[in-house]
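Only a single protein chain was left out; the remaining protein chains are all shown in position.
Letters A and B name the chains as they come in the text, with residue numbers starting at 1 for each one.
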Amino acid sequence: MDIVVCIKRVPAFGAQVPLTDDGSSVDTRHLGFTIGPHEECAVEEAVRLTTAHGGRVTVLTVGPQEADEQLRYALAMGAHRGVLVDTGTTELDPEATATAVLAGLTDEPEPDLLLFGDASADAGHGQVGVRVALARGLPVVGGITGLEADGGDPAEGGGAAWLRASRDTPDGTEVFRLPLPTAVAVKEGLNLPRYPTLPGRLKAKKAALRTVACAPERGGLRTHGLRRPADDRAGAIALGRGADAAPAVVDVLAELGKV
Amino acid sequence: MTEIPERADVVVVGAGIVGNSVCHHLAELGWRNIVLIDKGPLPDPGGSTGHASNFIFPVDHSREITALTTDSMRQYDKLGTLITCGGVEVAREPERVEELKRRMASAQAWGVDSELIEPRRVAELVPFVDPDILLAGFWTPSVAVVDPLRAGALMREQAIADGALTVSAGTTVTGIRTDRGRVQAVCTDAGDVETPIVVVACGVWSPRIARLAGAQIPLTPAVHQMMDVGPIPEFESTGTAIAYPIVRDMDALMYERQSGADLEIGSYAHRPILHEPDDIPSLDAAALSPTQLPFTSDDFDPQLEQALELFGSILDRPDAGVRHAINGLLSLTPDGAPVLGPSPEVDGLWSAAAVWIKEGPGVGRMMAEWLTHGDCEFDMHGADIARFYPHQRTREHVRARANEGFNKTYGIVHPREQWESARGRKLSPFHAREREAGAVFFEVGGWERPHWYESNRDLLDEFGDRVHERPHEWDARWWSPIVEAEHLALRERAAMIDLTAFAQFDVRGPGALDYLQGMTMAQLDRPVGRLCYTPVLTPGGGFRSDLTVVRLGEDHFRVITGGADGARDRYWFESHLPADGSASLVDVTSAVCTLGLWGPRARDVLAAATEDDVSGEALPFGTARWIAVDGIPVLALRVSYVGDLGWELHAPFEHGQALWDAIAEAGRPHGTVPAGIGVYGTTGRLEKGYRLMGAELDGEYDPVEAGLALPKVKAADFIGKDAYLAAREGTPAATLCTLTVDDHTSADGIARYPQGGEPILTPAGERIVDRKGRGSFVTSAGPAPSLSGYLLMAYLPPEFAVEGTRLQVEYMAERYPVTVARVGRTPLFDPEDLRMKA
C-alpha cells in the first residue's frame, strides 16, 4: 500500500503565543517547529500500515525550505520519501494550500491512500484534505480515529481493497468503508505516534528530498491580522487547605455530577 | 502574588537553587527581614534550575569548586534530595586516560574517593556500555543526582518558618534604585522595596537585572543540548529515577544517564550557541520554559552517532525514540568560574550567578557568610566578581571567551593553557621590542606578558645540561627549557623582565597612612622612600592579598600588586576608603610601566645607564628613589622577587620603549638578556621560597601557616588583626614547606614533572590531612636551575613539617619520592639574601 501523508510545519508554543509587533503573524524567533499532532498520527498510521501490508510512505509538505525539518522528522519515524512544495514563508489560505499540495502530487505515482491531519495545528482551517481529494476524484472522510485495512492485500497483489475508517461522534462511532484509492483525514487519538529512533534520525538526516517550487494563486479568505483573546481566566477558587478542604472538594464533584 | 514589604534588609532576586540557598543561609545566620523575588512561578520559575540534569560529579581540578560541590552534596543530602548512584568518566583516547590519571590526583588532593578502573569493570557497573571502545574509566561512587527544585522549596520553607523570609513569586523587577552609587531600593510591578542590599541570583538573566542598577555581571546565556531517549525497558523496570551510574563520555564531550525510563544524553560537543539575556523568551511565550529553547537537531546529530557507539545495546532499538530534546540555557563566564560577591561597580549590589546545580547550596552558604562577615569559609577569589577588569566585563570579551570556553567543559585543559580569543587587549610599551625578541606571550589580567623569549634559545647551548628538557609532552606543554636558561643567565649576569602588568594605586591625603595601616599587616609608618612588602588579610585572618607599599611622601603612598589580582585589590582598597575623604586612591596602572632588572651585573648595567648614584649606600635594599635613565624619570625600587641584586624600574608609560632600549643598550656589554615571567613567577621565586597569591596564599591559610608572620605586631588596628593575633598564639595546623623531588623517573622510565595541585602522601601512600581538615597538596611546582633540583611547595601538618621528612607526591597515577627540604620561609637558594642585598 503506497501512502502519501501531507504534513505541515507549525510553531510549537506554550500557553501564550508571541505575535510580531504588527500583529501580522506569530513571532517565531524563539519558537521551535513541529508537525501538528493530527498529522503526526497520520505519519504513524502510514508507517504501521506499510509495515503490515508493504508499500512506501511519502511525506509531503507545503511551506518554506525549513519545512525539511518536519519531513526529516517523519522520515525518522519511518517514512520513506519526502516531497517539499516550496511556497516560501507566507502563510497560504486553504485554497492555495490545496493547489500547492496538488502540485506536489502531480509527478508522484498514484497512492493507494492519501492521508491528512484533520486540521493544521496553527491555522486550523480543516479544508485542505477535502479540496485535494475532490480535485483528485478521491473519496474522503475526516475526523478519523480508527483505521484498518480491509479486503484484499495490495502487497500481495490482492484485488479490491477497502479501508475501514471510524470516527467518534457524540452519538457513537461512525464507520465508513472506503474503497482504495482514497483520502482520509485523521485525528489525534488514532494511535500513539512513535518517537524517532536514533538510527532513524541519522538516516533521515542524509535522505534526499524532492523539492517542487510552487506559487499558488490566493483564494478568497484573506488574513488581516492575529490577536490574542482577552484573558478572562478568573483565577482559581480556593477550596481550603489540606484535609479540611475535602467537603468543599466533594461539593464540587457533586455539582459536576461525578459523585 | 504575595504582598511585597516596603522595606527589607536584603532582597534576593531569583528563586532558583542559588537564590533559595542564599535566603536559607542568611536566615540561619540570623537575618530576619529577607525578601525573595522571582518573576516566574514556584517551585520552578523557569530558569536553569528547572531543566538541569541535576547530577553531581564531585571531582574537579579546582579546589574551590570541589569544596563548593562537596559542601552542596552534604546540604542536598541533609534535605533528603540526593540519590547516590555513582558515576564513571570514560576514556576512548589515550590522552584522556592520562587526564583521568590527573583527575585521580585531584580526587586524592581534595579528599574524594575515586578509582581508575578497567573497561570491563565499567561494563559491570553500567551493563549497557560497549567496553570495547573504551580504554579506562574513572569511577566515583559518591556521584549523585539531586532535586534542586525540592531542595530550594525546603530551604524557602525553613526560612519562612523562621520568620525570616517573605517570598514574592510572579513579581517582576522593573528597576534598582541607586543613589550616589549605592543601592536604595528594588522596584517591582508589585511595589518598591527599600533595601541596602540586592543579591542577583538570576542565572542567565543576571546581566539584565544588574544593568538595572548600572552594573555588569559578565556572563552569557549559552545552549547545552540534552535529549531523552526511551522508553528503555531495563530502566522502566527499575521503577526509579536512577538505578545505574552516570556515564560521562569525556572524549565525546557528552554524558548519558538514566532518567526514569529514558536515557538522557547531554552534550558539550556542539558548536557554542550563545544567546543575549534580553532575547530569552518570556515565561508565557516559551513552549517549555524560558530556558528550554527549541532543539536544533543539526547541532546534535554527530553526538547521536557517538551515543550509539557507546550505548548501542539500548539505543539502537525500534522502540527507543527521542522523546524530549531541548536546547537548555546555562550561564558561561569568561573564565568558566562563577560570578560571586559584591559588585565593584555599585555598592550593595551582590552577584550570585553562573553557578551550576552542583555548587548551588554551597554558594548560598558562602554568600550568606560573605554578606554577614565580609568573608567566608572557602577562598572564593577565583569566583569573585571583582576579579574582572573593566574590559573583561564587556559583552565582546564575555562572548569571545564563552565561545572558546564552551567546548572545554569536558575538555582536557592544561593548567597553563592560554586563551586564543580576545588577546592583545593590553600591551606594555615594551611590546614591540618583545616581539622582535620572539617573546612567547602568556596573558594575565588582559596583559600580554612574555613567558620566555625564543631569541634566548642559544642560551640552551651555553648552559648545556644544567637546563632540563621535559621528555613528556604534557609536562612540556606551555613550557620551554629556555625559561631555565634565562634563569641561569639572570643568576650569572643580568636579565630584564617586563612587569608592566602590575596594578598600581596612588594613595594620598592626610588620612592616607592611617587608612593603609588599617588595610595591611606590616608597619607602613616608615620614612619616606622606604618600601615594604605586606600581607593584606581578610577579616577572618586569611590572605586577601600580598603587595608592596612604597612611601613616596608623608601623605603619599604607592601600592603595587600583581596583575592577576589587581582588579580584586583595587575593589578591596577602594571599598575601604575613609568616608571622610581624608585619603584618596587613584589607579595609576595605565600610567606606569615597570621593567625589572636583576642579576649580579644589574648595578653595572644601571650605573651605565644613569648618572645618578645607584650604589648600595645611595639606594639600599628596601628603598625607592627617583633617578634619571637616559633622561627618563624612573622610580627605582630596590626590591626583588627573584632574589637577586637589582630594581624594579617604574617609569611613565610613554617613556617605556626608550627605557627598554637604554637598559638593553647598557646591558649588552654585560650579557644582559630579556627574561620572561617563567623566571619571575616560577623558577626564581621558588628558589627563593617566595609565596604567590592564589597559589600558596589564599583566604584559607593565615600568615603564621604561610611563614609570613612578622616579628612584631604593629600597634595600629588592621583588618584581620584579631585573627592574626590568635594565630600567633597557637600552633599552626600546617606550615608551608618547600620539598624537593628525589626521583622523577616514572614506571615507563621517563622523567616526569608534577605541575601543581597534586596530593602529598605519606610514604605508605596515605593522604595527609591537617587538624582543620585541609589536605596537603602541591601549591606550586617548578625547577630550581641554580640548585639543580625541582621544587614543590605544600602546607604540611606539624608531624610532617620537619626538614628531611620523606614523603611522596602522586602525579599521573604514579608516586614519586619527595623530601621536606625547608620548613617556613627561609629560601633554599642564598638563604641569607646576600645576593639581593649586595
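In this section, a contact is a pair of C-beta atoms (placed from the backbone, for glycine too) under 8 Å apart; a residue touches a chain by one contact, two chains touch by 3 or more.
Going forward, contacts and distances are computed from a predicted model.
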Message = Tell me the UniProt protein name of the chain this structure doesn't show, selecting from "ABC transporter", "Sarcosine oxidase subunit delta", "Electron transfer flavoprotein subunit alpha/FixB family protein" or "Hydrogenase maturation factor HypB".
response = "Electron transfer flavoprotein subunit alpha/FixB family protein"
Request  = Give the labels of the shown chains that the missing chain contacts, considering the complete complex.
outcome  = A, B
Task = Quick one: say which of A:52, A:215 or A:253 touches the chain that got left out.
result = A:253
Request  = Consider the whole complex, including the chain that is not shown, and state which of B:323, B:408, B:526 or B:556 touches that chain.
outcome  = B:323
Request  = For the chain that's not shown, point to the residue among B:5, B:111, B:260 or B:336 touching it.
outcome  = B:260
Task = Over the whole complex, note the residues of chain B touching the chain we left out.
result = 2, 41-44, 50, 149-150, 153, 167, 169-170, 228, 230-231, 235-236, 238-241, 259-262, 283-284, 286-289, 323-324
Message = Under the stated touch rule, tell me which residues of chain A contact the chain that is not displayed.
response = 12-17, 19, 26, 37, 93-95, 98, 121-127, 130-131, 134-135, 139-143, 166-169, 171-179, 188-189, 192, 219-229, 233, 235-254, 256, 258-259
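The rule is simple: only the chains that are shown with their structure count from here on.
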Task = Indicate the whole-number Å distance between the mean C-alpha point of chain A and the mean C-alpha point of chain B.
result = 54
Query = Along chain B, where are the residues that touch chain A in the complex?
reply = 229, 279-288, 293-295, 297-298, 301, 304-305, 307-308, 315-323
Partner chain B, residues of chain A touching it in the complex = 12-18, 27, 29-33, 69, 194-202, 205
